[in-house]
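The structure that follows is given in the form of structure tokens.
What you see is the complex with one protein chain gone and the rest in place.
We just call them A and B in the order they show up, numbering each chain from 1.
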Amino acid sequence: MEKATTILNLTEDEFVHSGNRACSGCGLSIVYRMGLKALGKNTILVVPPSCLTVLQGLYPVASTKLPCVNVTFASTGAAATGVRAAMRALKKANVNVVAWAGDGGTSDIGIQALSGACERGENIIYICYDNEAYMNTGVQRSGTTPQGVLTTTTPIKGKLQEKKDVPSIIAAHGIGYVATASAAYPLDLYDKVKKATTISGPRYIHVHTPCPPGWNFDPRYTIKVGKLAVKTGLFDLYEIENGVFKLTGASLHLLGKTRLPVSEYFATQGRFKSLDAESVAKVQKQVDAKWANY
Amino acid sequence: MVERKYCDMISRSKPGPGDGGNTGSWRVMRPIINLEACIPAKTGKKSCFNCWLYCPDCVVTKTIPPVINYEYCKGCGICAEECPAGAISMVAEATPITEDK
Partner (left out) sequence: MHIIESGNVAAATGVKLSRAQVIAAYPITPQTPLTEKLSEFVESGELAAEYIPVESEHSAMAVCIAASSAGARAFTATSANGLLYMVEQLHWAVGARLPVVMCVANRGIGAPWTVWNDQQDTISQRDVGWIQLYCNDHQQIIDSVIKAFKLAQTVSIPVMVCYDGYLLSHTYMPFEQPEQGKVDAFLPAFAPKHFLDPENPGNFNTVTLPDVRLDVDGNMAPGYIEIRHNLQEDLRAALLTYENIDREFEKEFGRGGNPFIEEYKCADAEFVAVCIGSLSYQLRDVVDMMREDQVKIGVMGVQIYRPFPDEAIIRALAGKRCVIVFEKALSYGNQGALYADIKSALYSSERKPRIHNYILGLGGREIKTQHLVDALAKSCASPDTFGDSPRWIGLKLQE
């Protein structure tokens, strides 16, 4: 295995400009910054509507130093396919073609095009930053919003349904590399994106991405909140390489240890405030059952 | 007949900083690094750099000592929260003036 990247040897090259329109303490900003560091200069980005559309800048100023094509909401997987097809047709090798979408753009409106691209075995990297709701439009529930979360379209009872497990859906396509990562573990994220660039075929990375305004917490706690999601065993860091599942990083360290109670994570965010003790106990049971199988 | 110069306008943005303007003006609290506590500043060695790593806005340098670009720092406070030495404090940008009565 490649040696894990450390803060000290992490590249100082930046591909995102300061002074962009991302919110203060934005989890996506961390994920994007790290992801682009790992991808490097020879990359073409494909981006559907999402907070990233705003972060990337308003015409005529771009906050990303890489070529990027903004595409329609449902078309990300297919558009990445098209960029790659052009690269083949024009005999341009060694370019990372990277789709970068939010959770709504991935798990809901974009899943058909993504599934098509995975089934066809397209040589693309797809990164989903999962902030667990439609944040750019003002915090509406998405397929990946966890149960019980207050959003602007689940304003009183919280979301009734459970979070859609997108990485498992993508893994079911039998693609070579599926990984999860978190904004709170940027070096782990960096290494996973870096590894993805060395593999061909469809690669999917699902990144848990805290959102201070959408999750209702003080922006200074973005990393703390993200780490708690992992340390409570709610969001797990793993890789599925050629069908083989393995926990990684902070989640791997949790194996055989006592995890923090999920209530501790819920308490950090206003979006969970409608959860009653019974619901919290139910989630704790689900998490315990999941970990019993690891 | 001379033909038109086609496609003279297209939404293609050029990279540059400050799309959101001087985002430092968003700040309510200002991060101040205490160089006596900051690990790389104190030791003079390349070390720690958590503030640089976790900064969402690329406004902290990976230098000894780390330097914050206040023109664009949005004042989120992640650097203060993640500094293992507690060397960064968030200070109010505007302190209310108490006027003499």
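Worth a mention:
Methods note: a contact is a pair of C-beta atoms (placed from the backbone, for glycine too) under 8 Å apart; a residue touches a chain by one contact, two chains touch by 3 or more.
If you're wondering where the values come from, they're calculated on a predicted model, not measured in any experiment.
By the touch rule given at the top, the unshown chain touches A, B in the complete complex.
For the chain missing from the display, the contacting residue among A:66, A:139, A:193 or A:229 is A:66, taking the whole complex into account.
Note on the undisplayed chain: of the listed residues A:7, A:95 or A:247, the one touching it is A:95. Within chain B, the residues in touch with the undisplayed chain are 1, 3-4, 6-16.
Not every partner is drawn; the one left out touches chain A at residues 41-44, 46, 53-54, 56-62, 64-72, 74-75, 77-83, 85-90, 95, 112-113, 115-116, 119-120.
Following the convention adopted for this analysis, only the chains that are shown with their structure count from here on.
The distance from the centre of chain A to the centre of chain B, each centre being the mean of the chain's C-alpha atoms, comes to 24 Å. Contact residues of chain B toward chain A in the complex are 11-23, 26-27, 46-50, 52-54, 56-59, 62, 69, 71-72, 74-78, 80-82, 90.
Contact residues on chain A toward chain B in their complex (touch as defined above): 7-8, 10, 12, 14, 16-27, 29-30, 33, 56-65, 186-187, 212, 218-224.
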